[in-house]
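Take this structure, written in structure tokens, and hold onto it; I'll ask about it next.
Shown here: the complex without one of its protein chains, the others still in place.
Labels run A and B following the written order; every chain starts at residue 1.
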Amino acid sequence: MSIKSTDELLKAIESLPLFDHHCHGTLTEPLQRSEFEELISESSSPAAIGTTRFDSQVGFQVRGECAPVLGLAPFCSPQKYIAKRATMTPERVISKFLEAAGIETFGLETGHHADSITSPAELHQLTGKAVHEVIRLEKLAEEVAEKFRSQEGSEKVTAFLKELDATLHSKIENAIGVKSIAAYRVGLDFSPTRPTEEELSGAVTELLAQDGKIRLADSVIVRYLLWSAIDMAQVIQLHIGYGDDDVDLHRCNPLLLTELFRKSIHSGARFTLLHCYPFHREAGYLADVFPHVYFDVGLAINYTGARAYAVIAESLEVSPFGKILFSSDAFGLPELYYLGAKLFREGLTRVLSSFHEEANWPLEECYRVARMISYENAARLYEVD
Amino acid sequence: MSIKSTDELLKAIESLPLFDHHCHGTLTEPLQRSEFEELISESSSPAAIGTTRFDSQVGFQVRGECAPVLGLAPFCSPQKYIAKRATMTPERVISKFLEAAGIETFGLETGHHADSITSPAELHQLTGKAVHEVIRLEKLAEEVAEKFRSQEGSEKVTAFLKELDATLHSKIENAIGVKSIAAYRVGLDFSPTRPTEEELSGAVTELLAQDGKIRLADSVIVRYLLWSAIDMAQVIQLHIGYGDDDVDLHRCNPLLLTELFRKSIHSGARFTLLHCYPFHREAGYLADVFPHVYFDVGLAINYTGARAYAVIAESLEVSPFGKILFSSDAFGLPELYYLGAKLFREGLTRVLSSFHEEANWPLEECYRVARMISYENAARLYEVD
Partner (left out) sequence: MSIKSTDELLKAIESLPLFDHHCHGTLTEPLQRSEFEELISESSSPAAIGTTRFDSQVGFQVRGECAPVLGLAPFCSPQKYIAKRATMTPERVISKFLEAAGIETFGLETGHHADSITSPAELHQLTGKAVHEVIRLEKLAEEVAEKFRSQEGSEKVTAFLKELDATLHSKIENAIGVKSIAAYRVGLDFSPTRPTEEELSGAVTELLAQDGKIRLADSVIVRYLLWSAIDMAQVIQLHIGYGDDDVDLHRCNPLLLTELFRKSIHSGARFTLLHCYPFHREAGYLADVFPHVYFDVGLAINYTGARAYAVIAESLEVSPFGKILFSSDAFGLPELYYLGAKLFREGLTRVLSSFHEEANWPLEECYRVARMISYENAARLYEVD
């Protein structure tokens, strides 16, 4: 393809297929305004009195860019948007936004509210696209633990670990990788070493003795899960940086993982650092110096809206171009796949066009870098296609 | 008001009233050049040999933007500026810059060198504008402690705490909020919990036993003050990030307060994170996820001068627009109110205009967001007007 102007570059990038290597399913129920507002914020609280979640970058993107997809005028009122949306079936809304998104391949992480959102099979059925599963390690361990909690006797720790191992090996057969939310559960300042057998035995005993629904928040078991995935030479997605108020953001700096990356450098495992904002420059450094580290600025793209290009620009500083990925991190709302894709395409085009104009990058080279980040890097990493 | 171009947007924003929710009084004495230079830097040392404080962003702003207000050519020499200024009465200088600033409402923090700068009543008299007091918690505690230090007997701790409580309740009647400089005195990595009675008793005993002028630098008493203000459901201003060399900047990251925000989420108290540079993206995250957290990038605006728009742009990433405030953090020089206001108006216009041009925000929406940040958010938060 020959590209002769930045306008042509935009068109070329607008029609590139995307590999959304980290996202979640979408809701298939109609939504009230308050439910919709909850889904366009990382907060677990209602908006402050006198404010609305629509008065934010992502809220303005919904009004400006999603409204036309539903046949409304750009920047119509939130009320009009919610009202119009309510006249359509959820399937219709999903299909509108997912067609417009141009995502060809999904890496769907299934560990977060799996009951209420679309499964990989459902998303495939709704879109006709390739949907690959990504397994959340902590969720898997919790599910296995629920089976063993009521078991009596001293062998239950061994039995749990054996079943966990078997389940992980079995599930991974049909998945392209695993995900860890260590950042949420224990922070990233955990020890980089494998836990000892004694540590593990003690931690599992405590886990199985929990009251109520089992919740894994123990760094020993998290380390065990990560090292299991490392030993299996998997692609390991890691939540990094920005997220909801459950996270201690100052303990989510990816640099805290430096020693873990050193120890796993020859394992065959690869790590993808997700989101990363506001530590995306740090992530770029890690992607430069460690051959098995990749990253994206998904989530931040949606939530910084009109500023997404600036975050994308910062992600293109010290990282090799072959180590940057695309994700939407969409959850719940089909709007978020669409916005993630649209803001990514436009922001990347803007950044690459500026490199063309200011640093003389040939347009063909801009386009080649765009293809790498949009699809090829992920396809090579996950060995898909 | 109908706005049809970015030029009209600039004019509209130039005439917006501002709510400067955090600033200090101004000096009313004539100034030597060396004194003036001290007041345009956060350093407590003289400028390095061979350099002048005028060779900085804020120094260039004084020459470029303040000189014309005094009837001088833009970018006249520092000597000319100081000489011309010396021909005018301090009241005249104050009135020139405060008229040009367009600040309608002041939140005046009175705990820093209160003897030498204008009080709320004086600033009101000089400007005719609404001036509301903000009480510095540490200063208040030090003043009360001075009264009790010479008292004998075991009840002085109880008596001090009773008097502190009464003074705080009495002062708050005529104030719009409190301010804490915990960042300076103990760093932000203090325990988020209320101190126990034993802890408090021990800390007060030590405070009252200090030699010389009492200086509060104890995290137990700082925590007690903060929790007192939380219990009173006050607006609590917190110094964050950038400041003078007395601060350990790496211990001033607002993320260190995450757990305090969690614990106070239902208290009715609200927090405003001041300045925040270079942690303003982190502050924006906190303002997103915690409904009772607000922030500004004051101080940084003056000190980054020609780069202020970039800091403002970064402050408009993940924070809801209803949680961002304006402040000048002016201290001592009337120039700093003017520059803070001017750089804020121009920087915000530039950022919003780019959102109009690049992300299709309607000009009316740009203007609405500008009004929120300039005045309305603070008016709602402080319940003023």
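In this section, a contact is a pair of C-beta atoms (placed from the backbone, for glycine too) under 8 Å apart; a residue touches a chain by one contact, two chains touch by 3 or more.
What you see is a predicted model, and the numbers here were worked out from it, not measured in a lab.
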| item | value |
| --- | --- |
| Candidates B:Tyr277, B:Phe290, B:Tyr367 or B:Tyr382 - the one touching the absent chain | B:Tyr277 |
| Residue, one of B:Tyr81, B:Tyr242, B:Phe271 or B:Tyr375, that touches the chain absent here | B:Tyr242 |
| Chain not shown: contacting residue from A:Leu98, A:Leu216 or A:Leu256 | A:Leu256 |
| Touch residues of chain A, complete complex, unshown partner | 253, 255-256, 258-259, 262, 265, 281-282, 285, 288-292, 313-314, 316-323, 354-355, 358-362, 365, 369, 372, 380 |
| Missing-chain contacts mapped onto chain B | 41-53, 55-57, 60-61, 64, 74-75, 242, 244-245, 248-250, 277-278, 300, 303-307, 309-311, 350 |
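Keep this in mind: only the chains that are shown with their structure count from here on.
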| item | value |
| --- | --- |
| CA centroid of chain A to CA centroid of chain B, Å | 37 |
